[in-house]
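Working notes, structure below.
Only one protein chain is missing from this complex, and each of the others stays in its spot.
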Amino acid sequence: MQTPQQLHQRYQQVRKLSEQICSPLAVEDYQIQAIIETSPPKWHLAHVSWFFETFLLKPHHKDYQVFHPQYEMLFNSYYETVGALHPRPKRGLLARPTIDEIYAYRHAVDEAMEAFFDVLENCPDEKLLFFIELGLNHEQQHQELLLMDIKYNFSVNPLKPAYRNDLANHRIDTTSVLQWHEQEAGLYEIGDSSNNFAYDNESPRHRHYLADFSLANRLVTNGEYLAFMEDKGYQRSELWLADGWQKNEQQPLYWQQDGQDYLEMTLGGLRALNPDEPVCHISYYEADAYARWAGKRLPTEAEIEVVLADKAIVGNFFDQDILHPQAAGADGQWYGDLWAWTSTAYHPYPGFKPLEGSAGEYNGKFMCNQMVLRGGCCVTSQDHMRASYRNFFYPHDRWQFSGIRLADK
Amino acid sequence: MQTPQQLHQRYQQVRKLSEQICSPLAVEDYQIQAIIETSPPKWHLAHVSWFFETFLLKPHHKDYQVFHPQYEMLFNSYYETVGALHPRPKRGLLARPTIDEIYAYRHAVDEAMEAFFDVLENCPDEKLLFFIELGLNHEQQHQELLLMDIKYNFSVNPLKPAYRNDLANHRIDTTSVLQWHEQEAGLYEIGDSSNNFAYDNESPRHRHYLADFSLANRLVTNGEYLAFMEDKGYQRSELWLADGWQKNEQQPLYWQQDGQDYLEMTLGGLRALNPDEPVCHISYYEADAYARWAGKRLPTEAEIEVVLADKAIVGNFFDQDILHPQAAGADGQWYGDLWAWTSTAYHPYPGFKPLEGSAGEYNGKFMCNQMVLRGGCCVTSQDHMRASYRNFFYPHDRWQFSGIRLADK
Amino acid sequence: MQTPQQLHQRYQQVRKLSEQICSPLAVEDYQIQAIIETSPPKWHLAHVSWFFETFLLKPHHKDYQVFHPQYEMLFNSYYETVGALHPRPKRGLLARPTIDEIYAYRHAVDEAMEAFFDVLENCPDEKLLFFIELGLNHEQQHQELLLMDIKYNFSVNPLKPAYRNDLANHRIDTTSVLQWHEQEAGLYEIGDSSNNFAYDNESPRHRHYLADFSLANRLVTNGEYLAFMEDKGYQRSELWLADGWQKNEQQPLYWQQDGQDYLEMTLGGLRALNPDEPVCHISYYEADAYARWAGKRLPTEAEIEVVLADKAIVGNFFDQDILHPQAAGADGQWYGDLWAWTSTAYHPYPGFKPLEGSAGEYNGKFMCNQMVLRGGCCVTSQDHMRASYRNFFYPHDRWQFSGIRLADK
Partner (left out) sequence: MQTPQQLHQRYQQVRKLSEQICSPLAVEDYQIQAIIETSPPKWHLAHVSWFFETFLLKPHHKDYQVFHPQYEMLFNSYYETVGALHPRPKRGLLARPTIDEIYAYRHAVDEAMEAFFDVLENCPDEKLLFFIELGLNHEQQHQELLLMDIKYNFSVNPLKPAYRNDLANHRIDTTSVLQWHEQEAGLYEIGDSSNNFAYDNESPRHRHYLADFSLANRLVTNGEYLAFMEDKGYQRSELWLADGWQKNEQQPLYWQQDGQDYLEMTLGGLRALNPDEPVCHISYYEADAYARWAGKRLPTEAEIEVVLADKAIVGNFFDQDILHPQAAGADGQWYGDLWAWTSTAYHPYPGFKPLEGSAGEYNGKFMCNQMVLRGGCCVTSQDHMRASYRNFFYPHDRWQFSGIRLADK
């Protein structure tokens, strides 16, 4: 658990980062919601502030004056127990409040939080500190969503604009040969066991039996995926889950054919596809079909966690400022680059207890119909990652930075 | 026909007015497409420039350099013969070009048009002058659409912002008693007969037999419409066309209940409903049901034209800067305030010939499934109006400034 | 007006014919509703009986015992003022009542009607006799719908079954050369003027001015329509109404390619397309596009009525037992074969008054969004036809026996 002082500093860093992420955007870019699953950048900026206002300032900060009476409804994402919600599909229609008004809202919340930290530093309250930490982790998740959503929004524009033209590019020229990590069978424990922050869905730590298995030390590359496509992988029903076959996808989300070759939309604009980089923005169905074609399978979430628990949390994260997956080096890829689809449906761990009150809606109510992904990606902040972290998306979702890590046995 | 010099001056006025209409907008407001039928204000601004670029500058202006190669596709509304089109439902997703870029596009077109006028003033070409006049009338139509679309976009925002707080308000306190204009039966001529500009759909002028009829000298008011509602007009199937009954509307588009009373969304924001003002933003189905309930009927387009042809073109137009229908004075309401639904389906006049080439797509291809409206409204420019003018919308459309004028016999 | 005795005899004939039309059906065939627009044959059989029960027996026949309390709801088509309706899209889910029960219902109604005729023959009541005549005309319309719907139902079955294998086939080998009937301009009267039965929508007879025009003496043939297709008629946007272009049809409803040739689904099963027969089962959009391609236009309903009024009501009707349009002979085709699309939207005639009470829902409430067709077809009973008859369908409808008659000038 962090001290109030540490948390205060972290608050300032995290809040600032959200605005930095948005700084390359034109006012118009803040407004777009290209599909229901995404939100306009301005909405993200307001919603993460709403979180602090709703769960900390309003109930716990003496004399706090609500910034605007309708923001509670406008910027509530999915907390039914908080009250009415503006319908998700209509977030892109909110021209007002303007982005200037939203920044004013952010700054009013930040100012009130400064005063609130003064109180907490004198008189720490563990529960409130936890909520602040939850709010910061929440904002870090939305930083990742911001970049995913911006990428999607830019991709549907025929002009194919770049979000940034100055991205770092530590490109490793060639992907290293895939190596298999071998793990013995046994009764393992998974779930959070640290004293640090973790979401409720990572608890309780519990026993889980695993047969022996092998896990790839890197992600599947574009070149390997092209071989699947050339072998008519998208046309062979026997490789596909029934629900995936119905989707009738023909290539990863951001690829577009260019004569014999492929271009790929990135946060740096449209680029030639690099066969050594990991294949990204694929659905669970595509990941699963590829694994079946390759004679392998997708790992379970427990298998990945057990292996990751022994690895250092290093890799291609947001902090590298590349914002695109990179070819694996000699040490493989364990964290970062792309969230790896697992074959495990998102479910409560045995004995799971959601947080009390409205915060209990944070995770638990989504434990159905989604699949777990593990390991973080190139738009995840490094200090947001841990071995027990469970991300989750619907099997058909493709706009997140998802990739394929194979397992065997 | 106007001289090149007159047209040149008119060009400058009309082009400037579009920008004036948008001047109260925030950048964010330019971006919104709240329903498929509407377009973002920025798209309107670009499209009307596209019209001059596509039909005049590109084919007829020597050395004209295309402003941007993809704008032809992005800002083509529905001219299939011009080439590919950006899909209409996705206009609101075009964050780029930004509004600054769109103004740059407008100004580049205007600059090239200045040079083009220099040529034309020396060497007038009647066909090109006609196309300029068409482009200006086209832009005037889009000025009306801009205000309709802005009103709709603002109305879906729970904050109910006002487009302008400084609108003129020459409110006449009480609606005058309805009087009936009596017209004798006879073989009339309808359609354009002037030497001035008119759309192709107003020609050819042709004979049309009318039995004798009466036409109301003013529009139906909110108060009269409330009586229909209080008499369960929306619940009585016998008053409704079958297709309208399916729509299951319960009140005019912009009304919202406020205890016992009603508020109405206007371009000046949410206001108490004024019972003396004409009821507006109703569908053809609502207009028709009201007329049936009142024991009257809607007029045909020929009936309205025959009567309007003898009236001065004065009334509550855009030029009055009220931007909302007003109570009728002692002289009634013949032009302006609200487009009156007619019972006539939009169809080609006998012997109708569309314009040649892509301009032939302007009107003719919409002559199915829509109903004609007549008389102009409070967001129509006065110098855009004439007795033979045919506006048209789908029977279920409600976001245009539409109202009810009754006929009898 | 027919005497009670004449009507009695006609009642027996019409009621028997409905059952004869269904006699080739298997029990399973009675059950199918392949699209929302159609109804299962068993539903038609019940609904036409419901009409007599609801509008005559229940209100006017002393001591009549309702056959089944829920039939009023189950077999009400669209009479909102009668009461609740079983939803139209779910008619095909009514396995019960069985077809045997529905025939029992028919026969119970017939028996009660026999007794009712006894009363009427002694004591004629003009209003009731009119309602019986309306019910018989209603049943004749449903006989036509039965054959349209059966054809559609059979066509969606990959086995392409034939409704009948014993249809008459007086095929005329070659279509005669098209001749143009010339009509002078003038102030005509249209609408019903007889003393015989006509629907309310054919009244009142009224004056209508027509410019001079030419009308084709026969329908457009498959061979002529193939020329349109070979000239890329379906791919050229400039030939199409905007709403039709969206439909993206590629050939008439019942055509299917067979190598270089076409097969056509008919009530006699799948057959080689005969180029001399009239093209059928096309939408208004297709008819309109063809006419534009051919440099002609579709006629208005008034134009057709004025010409038909002077022609004998002979042609290829249901009575010929061919149930498919035939090549035109030397005298042309004026009635029968196919309903000709007109360019007139279905609207009330000036001074139109619908029937009183629920029967007023018969026609009037459909006077929006549909187009008028004229002249009858090969599944219309000859004694159901007259010059003033107005049929109507939505412009996109294709399952009715519709064709193209050209006009010029």
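In order of appearance the chains are A, B and C, and numbering begins at 1 in each one.
By our rule, contacts are C-beta pairs under 8 Å (C-beta built on N, C-alpha and C of every residue); 3 or more make two chains touch, one makes a residue touch a chain.
As the structure is a computational prediction, the values presented were derived from the model and not from experiment.
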Message: Counting the whole assembly, list the visible chains that the omitted chain makes contact with.
response: A, C
Query: Any idea which of C:9, C:81 or C:157 touches the chain not displayed?
result: C:157
Field: Given A:40, A:244, A:375 or A:403, the one touching the chain that is not displayed
entry: A:244
Message: One chain is left out of this view; which of C:26, C:123 or C:330 touches it in the full complex?
response: C:26
Message: Among C:36, C:73 or C:168, which one touches the chain that has been omitted from the display?
response: C:73
- line: On subunit C, the omitted chain is touched by residues 26-32, 34, 42, 70, 73-74, 86, 90, 92-99, 153-154, 156-159, 161
- line: Had the left-out chain been drawn, it would touch subunit A at residues 78, 80-81, 187, 206-209, 211, 237-238, 240-245, 284-285, 288, 343-345, 347-348, 350-351, 360-361, 365-369, 395, 409
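We adopt the following convention: only the chains that are shown with their structure count from here on.
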- request: Could you tell me the least number of steps, going only between chains that touch, from subunit A to subunit C?
  value: 2
- prompt: Just how far, in Å, is the C-alpha centre of subunit C from the one of subunit B?
  reply: 38
Task: List, in ascending order, every residue of subunit C touching at least 2 other chains.
output: none
